[in-house]
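Can you keep this structure in mind? I'll have questions shortly.
In this view, the complex is presented without one of its protein chains, the others remaining in place.
== chain A ==
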Amino acid sequence: MSEFINENPEILDDSQLPTRKNDANDLLLGISDSIANLERKNLLLKIDNSVESEVLQNIELLDKLLALQPVPLLVSDADENESTDMEDDLEESDPIDRQEIFDLIASISDPEHPLSLAQLAIVNLNNIEVIDSGKRDEIAHVIVRITPTITHCSLATLIGLGIRVRLERSLPSRFRIVIILTKGSHQSENQVNKQLNDKERVAAACENPQLLGVVSNMLSTCK
């Protein structure tokens, strides 16, 4: 690593990276509302993009005062367990999609350059695949194809390891993670692929404190 073999890679600006359209719902978390009210609030957020705005607070105040009714809300523990299924309908669920995976790994820093993997186009949105039924008791898959900046990149395995550690820490255990190189992007594609998806070898790598240190460094920029 003494000298950069690949000193001038193409760099993408942060603003060019794919992002999720700003989800106004995120700002309104946890306020279990009627659909109509939610729609209103979304309209509001388009005009004034902050939960601090007076109008929004006024509306919430009104809703709160309207909800002040003498209905006993004490629910015993037994009831609660039964109602979990109902809850699923109340709280709309967001599926795990490729943008979410991308967001997880895009900000990992490259071991060579002071840039993120997404900026170097090592990972990109179209090369991520998610197969997930959304059911908690079914196995799901994530396939990430990475593109090293040059075909003889010696650090492809390290980058792959970083991505794997990040995903294994971040995804529920029902996910199986596959990390491979995009076709034709590396001289020794098969060997690298094999190494990246070999459970034993990954586990061994994670027990090497020095290697884990390097990986931690790469992950330290994760947002």
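Note that in this section a contact is a pair of C-beta atoms (placed from the backbone, for glycine too) under 8 Å apart; a residue touches a chain by one contact, two chains touch by 3 or more; residues count from 1.
In this section, contacts and distances are computed from a predicted model.
According to its UniProt record, the chain left out of view corresponds to "MMS19 nucleotide excision repair protein" among "MMS19 nucleotide excision repair protein", "Alpha-1,3-glucosyltransferase", "Eukaryotic translation initiation factor 3 subunit I" or "Vacuolar protein sorting-associated protein 33B".
Of the candidate positions A:L38, A:I59, A:A121 or A:V178, contact with the unshown chain belongs to A:I59.
Although one chain is not displayed, chain A still touches it through residues 15-16, 23, 26, 29-32, 39-40, 43-44, 46-49, 53-55, 57-59, 61-62, 64-66, 68-70, 72-77, 80-81, 83-84, 87-88, 91-94, 96, 100, 104, 136, 169-174, 209, 213-214, 216-217, 219, 222.
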